[in-house]
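In this view, the complex is presented without one of its protein chains, the others remaining in place.
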Amino acid sequence: TKLWGGRFEDSVSDAVERFTESISFDKTLYKHDIMGSRAHAEMLQHQGLISEEDRDAILKGLDEIQKQIESGEFIWRVDREDVHMNIEAALTDLVGEPAKKLHTARSRNDQVCTDLRLWSRDAIDSIVSHIKHLQVALVKLALENESLIVPGYTHLQRAQPVLLPHLLLAYVEQLERDAGRLLDCRSRLNFSPLGACALAGTGLPIDRFMTSNALGFTAPLRNSIDAVSDRDFVMEFLSANAILASHLSRLGEEWVLWASEEFGFIIPSDRVSTGSSIMPQKKNPDPMELVRGKSARVIGDLVTLLVLCKGLPQAYNRDLQEDKEPLFDSVKTITGMLEVSADFADNIKFNKERIREALPAGHLDATTLADYLGMAFRTSHDVVGKCVAMCLSRNSCLEEIKLEDLKNISPIFEEDVYEFMGVENAIKNFSSYGSTGSQCVSLQLQHWVRNLHLDVV
Amino acid sequence: TKLWGGRFEDSVSDAVERFTESISFDKTLYKHDIMGSRAHAEMLQHQGLISEEDRDAILKGLDEIQKQIESGEFIWRVDREDVHMNIEAALTDLVGEPAKKLHTARSRNDQVCTDLRLWSRDAIDSIVSHIKHLQVALVKLALENESLIVPGYTHLQRAQPVLLPHLLLAYVEQLERDAGRLLDCRSRLNFSPLGACALAGTGLPIDRFMTSNALGFTAPLRNSIDAVSDRDFVMEFLSANAILASHLSRLGEEWVLWASEEFGFIIPSDRVSTGSSIMPQKKNPDPMELVRGKSARVIGDLVTLLVLCKGLPQAYNRDLQEDKEPLFDSVKTITGMLEVSADFADNIKFNKERIREALPAGHLDATTLADYLGMAFRTSHDVVGKCVAMCLSRNSCLEEIKLEDLKNISPIFEEDVYEFMGVENAIKNFSSYGSTGSQCVSLQLQHWVRNLHLDVV
Amino acid sequence: TKLWGGRFEDSVSDAVERFTESISFDKTLYKHDIMGSRAHAEMLQHQGLISEEDRDAILKGLDEIQKQIESGEFIWRVDREDVHMNIEAALTDLVGEPAKKLHTARSRNDQVCTDLRLWSRDAIDSIVSHIKHLQVALVKLALENESLIVPGYTHLQRAQPVLLPHLLLAYVEQLERDAGRLLDCRSRLNFSPLGACALAGTGLPIDRFMTSNALGFTAPLRNSIDAVSDRDFVMEFLSANAILASHLSRLGEEWVLWASEEFGFIIPSDRVSTGSSIMPQKKNPDPMELVRGKSARVIGDLVTLLVLCKGLPQAYNRDLQEDKEPLFDSVKTITGMLEVSADFADNIKFNKERIREALPAGHLDATTLADYLGMAFRTSHDVVGKCVAMCLSRNSCLEEIKLEDLKNISPIFEEDVYEFMGVENAIKNFSSYGSTGSQCVSLQLQHWVRNLHLDVV
Partner (left out) sequence: TKLWGGRFEDSVSDAVERFTESISFDKTLYKHDIMGSRAHAEMLQHQGLISEEDRDAILKGLDEIQKQIESGEFIWRVDREDVHMNIEAALTDLVGEPAKKLHTARSRNDQVCTDLRLWSRDAIDSIVSHIKHLQVALVKLALENESLIVPGYTHLQRAQPVLLPHLLLAYVEQLERDAGRLLDCRSRLNFSPLGACALAGTGLPIDRFMTSNALGFTAPLRNSIDAVSDRDFVMEFLSANAILASHLSRLGEEWVLWASEEFGFIIPSDRVSTGSSIMPQKKNPDPMELVRGKSARVIGDLVTLLVLCKGLPQAYNRDLQEDKEPLFDSVKTITGMLEVSADFADNIKFNKERIREALPAGHLDATTLADYLGMAFRTSHDVVGKCVAMCLSRNSCLEEIKLEDLKNISPIFEEDVYEFMGVENAIKNFSSYGSTGSQCVSLQLQHWVRNLHLDVV
C-alpha cells in the first residue's frame, strides 16, 4: 500500500499505476536523493527533531541502501512509485521506526527539486569537462596543422583563404561560450529548495541554511512556493544544451562535407568510420552524421520542457514529473556528442595535397586584390569583378592575368599587385585583430594553449 | 567483426560503438524485421535467386530466432549494431551459408524502412482502437448523464448552459478526426520500399510486387531513392499523434479543473487518484495531470523528427537512425494517455447536486434572453447588458427581476419572458442543428451510439 | 465604444487595446468574412429572421465595403478590434439599422472559425497548385537531362551511379504525398461551424445546412462546442506545411551543395544568384539557402500552434486569436519557397562535363560488381571489398584491375565482368521496379508526364 494511502479505500488501477510510475527513470537520482536525505537527517537531529539514535539508524540504513543499489542488489518496485518512496520504504524495511521520521518537515515536492538540482549541478560539471576535452582536441588539431591554408566559405561558396587553425578555433570560441552558459546556469540553480516542504514551508524548527550548506548550495531559496513549482533551471539547462548541440551539428555538417569525395579534405580513420552492408567500397563518417542528427533530440527535449511548463498554475503539478526524462536524455545525448566529436577530431587526417590542389579554384584572393586597389571600396569591388569575369572567360586564376590586361581594366594596377595574389599572399596580407593572418592566428592559438593549460602538458 | 568490414583494417572505438549502436532500441522492430525477411526469402527463391533448400533453412532459422527473442533467450549484441545485423548474424550462426544469401538484393536502407512502415501500420491500428475505447467511455458517460446541465464556458467565464453530453461529445468528434488523420497516414505509408536496396535498386531479377503483396502493402514505392531517404511518414504519424495529444491535454486540463474544490463538478474514484506524501487530506487527479503533461513529449518527439530531417541531402544519411526513438516514445506515450483517459472516464462521478447549485451563478441565460427580444441583435445585446448590470448591483439572477423593472429597460419584455429565463428554459429553447437543445444532443448521442456500435452491445 | 460594451463602464487601457487587437493581421480574412456574412444574411432572410429589405441593404453594404477594402479606401480601426467588428461597424455606418440584425444567431466565435476554414481551403488550393508547378519544373529538368548519370550518395559518400531524372523524381514523389496530405486536410476541415454561435447554438430557427451549402462546405459540423473550440484543422494544415518544408529544405541543401565549387554539378543563372558586397568573385545560390532556412519558420509556426492549444479548457479561449499569424506566415512562407524552388529549377544548368569527369571517383560500380559475383551476398561483399582495397592502394578504378588480379581475389571472375564495371554499365544493369535502370526511370518519367498533363502541352 502507498505511503500516502491514509484516507484511500481503493488502490489505483493497473493502467494508472503503469502510467504514473516514475521509478523506471527517476532511480537515476538515487545518489542525490540519499545525499539529500543524509543532510536532512543530520539537520533534524541537530535541531532536536529526531534523536541521535534515529539519525544514526537512518544514516547507516542509507549507506546500506546505497551499497545495495550500486551493487545491483536493490529491488526497485513500481508499486512504490518513485525513487523517494522506494528508498524511504526500503529504509523502513531495514531500520524500522526511525525511518518514518525522516520525512518530517519534508515533502516529495521539495525533495525531488533538491535531487534534481544536485544532479543537474553534477551533470553540468561533467558536460563542461567534456567541452574542455573537445576544445583540447580541436586545438591539438590546429597545432598539428598550424600553417595549413584551406578555403573559407560563405554560402558554401569559396570566399577567402583561411588558415585551418583559424577555422578550428572558431568552434573553440563557440564551445567556450557554451561552457559559460552552462556555468551561469549552474550558479543560478545552485540554491536549496529543501525545507520548502509541500509548498508552504513548515512550523517545525528546521534549519534550511544548515542543509543548504551541507549540500554545497549557495543558500536556501527565499520563497518556498517558488522553490517547489518552478523548473526554470531545467529549461535553462536544456537551452544551453540545445545551443551547444546546434554548434556541434554545424561541426558535424562541416566534417561530413569535408569527408566527401567532392571535398576530400579530411580522411577519418577506420576507428571512426563505418561501412555499408551492401556497398563494399563505402566508408562513412557516421559518428559526425549522428552528432548532427542527435542535435535534433536535444532540441526536442527542450521543446518538451517548454511545452510542459506552459500554462501550469502554481504550485506543484504532477505534470512536472515529466521534467526528468527530457533532462536525462539531453544530458546523455550531449555528452555522447561531445565525446564522439573529440574522438573524431583525434582520428582524422587532413589531406594536405588534395587541399593544396584545390586552392586555386574559386578566386579566393579576389578580396585581397580589392584591398590592394585602395580606391573607394565600391569602385575596387567593380574593378575586381571585371578581373574575375576575365578569369572565368579564360578559365584562369587571377594571378595568371598579365599586368597589361589588368591595366586595361584599371590603370592603378602595378607590378606589386602580384604580391596580393595567390592564397599564400592573401594570407600573408591579413593583419587585423582576429583575422586569418598567420600572426593573428598564432596569437589566438597561444591564447587557447594557455587557457586550456596545454602548455603545462 | 562487422558484416561490412571488408575493406576496414581497424575496428571502431568504444565511444563510437556506444554512440552509433541502435540495438538498444531498434530491437523493438524484431517481429517486423523477421516478417520482411521471410517475404524476401520467399521471393528470392521464387525468382530463382536462392534454392528451395536455402529458403527453407532461412525460414526455419528465422522461426527459431523469433522464438528465442520472444522467450527472452536471444542475446542482443551491441557489437552487431542493430536489429538487422543481430538477426542476420544469429541466422548465420544457426543455419550457416544460406543465411549469407538472405541479404541478396537488399540493403539495410530499404530493410529498415520496410520494418518501420510495417511497425507504424500496426501502431496506428492499435492507437485507433484505443481512440475508439476512449470514445466509448465518453459516450457511456454521456448516456449516464443524459440530462445533466452544466455551465458552458468561454474564456473560462460562464457563458451559456450546456448539456453535459454535448460537451463530452465535442471530445468524441475531435477524437474521430484524430482517428481519421491516423488512417489517412496509414494509407499513405502503406507502400513497400523493399527492393529499393541501398538507393538505386538492383540488377538482380527480383519481384518487388511479390514482397509488397506478401507484406500487405498496397504497392511497391515507385522510386527507390525516395523509398530509402524519406521519413515523411514518420513525421506525419507524429503530427497526428501531436494533434491527438493536444486534444487530450485539453481534456486533462478540463477534468483537473472540474475535480478542484472550486469547481467540484467531478469526483474521481480512488482507483484513479493519488495522495500526498505530506498532506493527508489530498486526493489528486494525477492521471489527468500527466495526460496533460505528457502531451509535451509527444510534441517534443514531433519536433525532434522535424529538426532531424531538416536540410539533409539525398539519399540515406545516418542521422535517420534517430527517427526511431521519438517514434517509439510517441506511440507509447499516446497509447498510455488514451488508456488512462478512458480509465479515468470510467471512474468519475458527476456531483450533480453541486453542479445544480452552481448553475444560477454567471447569468448563463443572458443570451437566450437576448434571443427572446428578437429585435436587432446589437440592440438586444445592449438591453440584456443593462439587465445583467441590474442583477450585479442587486446580486440577483435574471429571472428574479420583476417584469416592471424589465419593462423599464425595454418595453418589449412581456410575461412570457420568464419562459426564456433560468438554465432549464435556456436549454429547452435551443433548437439549431448541433446545438445543446435536448433533442439536438439526443440526435448526436444516437449517431455515436450507432457509429461506435454501442447499440449492439 | 465597443459593440460589446453594454455592461461596461470604463474602456480598456491603451496597453490592453494594443495587446489584444487583431485587426493588424486578421484583416487578411476580409473576403471570407464578407462571404460568410452574405451567406448568413441570405439564410436569415430565408428563415424569416430578417426582412428582404434588411437583407438587400446588408448585401449591398457588404459589396460596397468589399470594394472599399480592395481599392484601399477602407479605414481599419484598432479600436474596432478585429476584422469582424470593423466590417460590421462600417456596415452600420453605411446602412444603419439592418446591419444590427446581421449578428443575429451568430457570434464572433463561429464567425472567425468559418472565415478561417474558408481561408484555409483557398490557401490549400493555392499551395497545391504551387506544388504542381514545382513538380512540372522538376520533371522538365528531368526530361532535358534524361540520360545524365550522376553520383548517388548515402552518408554524402558516393554510393552508386543514378540517372539524374531518378533523383529529381524522388522529390516529385515526395511533393505528391505533400499535396495528398494537404488535400486530406482540406477534406477534413471543409465543414461549417456557422450557426454554432458562442458555443451552444441558438434557439432561433436558423438553417445551418443552407449556409453550409452556400459556402461550399460538405456539411455543418455536428457539435457546436467542437465547432468553436478546436483548431485541429490549423494544426493539421501547419503540419502538412512543415513536412513539405522539410522536403524543400532537403532540395535546398542538395542544390546548395551541387552549386559549390567542390561539387560543381549545377550552374545557377544570374537570375537566381546573388553576389557579395565585399567579395567580387562570389555568386551565391541564395534562393535555395533561404528555402532551406525558411523551413525553420514553417516548423516554428507549427510549434507555436501546438503550444498554443496545449492545455486549454473548452470552449473558446482568447488564446486562440493567436492561431492566425502563424497560419498566415506558414502559408506565405511555404508559397514563396515553392515558387522560388520552381524558379531555381528553371534557371539551372547541369555541368555535364564536370559531372562526367567526376564519375570515376568513389567506385560507384562496386555494388554492381557484387551483384555480378552471384555468390552468397555476404561473401561477394567481402570479395569486392578486397577489390576496392586494391584500387585504393593503386589509386585506380575497379575497371582498371586486370582479370588476373581479380582472379587472384576470387576465381569466379571471368572476362564478362567488365560488362559490370564503369558507371554506364552499372546503370545498364539495373532492372528492378523503381530502380535507376534507364528503362525503369523512363517508365517513371512517363508516369509523371501523364500525371502532370505535360503530354498535352
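A, B and C label the chains in the order they appear, each numbered from 1.
In this section, contacts are C-beta pairs under 8 Å (C-beta built on N, C-alpha and C of every residue); 3 or more make two chains touch, one makes a residue touch a chain.
Keep in mind that this is a model prediction, so the values were computed, not measured.
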| item | value |
| --- | --- |
| Chains on display which the left-out chain touches in the complete complex | A, B, C |
| Options A:S13, A:N86, A:N317 or A:S341, residue touching the unrepresented chain | A:N317 |
| Absent-chain contact - pick from C:E52, C:D270 or C:D455 | C:D270 |
| Residue, one of A:W119, A:Y153 or A:F413, that touches the chain absent here | A:Y153 |
| Given B:P98, B:P193, B:P220 or B:P285, the one touching the chain that is not displayed | B:P285 |
| Option from A:P220, A:P326, A:G362 or A:G422 whose C-beta touches the chain left out | A:P220 |
| Touching residue (missing chain; options A:G61, A:G422 or A:G437) | A:G437 |
| Subunit A, residues in touch with the chain not shown (by the definition above) | 3-7, 92, 97-98, 100-105, 109, 152-156, 159-162, 166-167, 169-171, 173-174, 177-178, 180-181, 184, 188, 195-206, 208-209, 220-230, 232, 235-236, 239-240, 242-243, 246-247, 249-250, 252-254, 257, 292, 295-296, 299, 302-303, 306-307, 309-318, 367-368, 371, 376-379, 381-382, 384-386, 388-389, 392, 429-437, 440, 444, 447 |
| Hidden partner interface residues of subunit B, rising order | 151, 153-160, 256-257, 259-263, 275-286, 289, 303, 306-307, 310-312, 358, 361-363, 366-367, 370, 381-382, 384-385, 387-388 |
| Residue ranges of subunit C at the interface with the undisplayed chain | 2-13, 15-16, 18-20, 84-85, 103, 106-109, 197-198, 269-284, 286-287, 289-290, 292-297, 299-301, 303-305, 307-308, 317-322, 325-326, 336-337, 339-340, 343, 347 |
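Operating definition for what follows: only the chains that are shown with their structure count from here on.
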| item | value |
| --- | --- |
| Most distant chain from subunit C, judged by the mean position of its C-alpha atoms | A |
| Chain centre separation in whole Å, for subunit B relative to subunit A (CA means) | 32 |
| Distance between the centres, which are taken as Cα means, of subunit C and subunit B, whole angstrom | 24 |
| Sequence positions of subunit C contacting 2 or more other chains | 153-156, 159-160, 257, 303, 306-307, 310-312, 367, 381-382, 384-385, 388 |
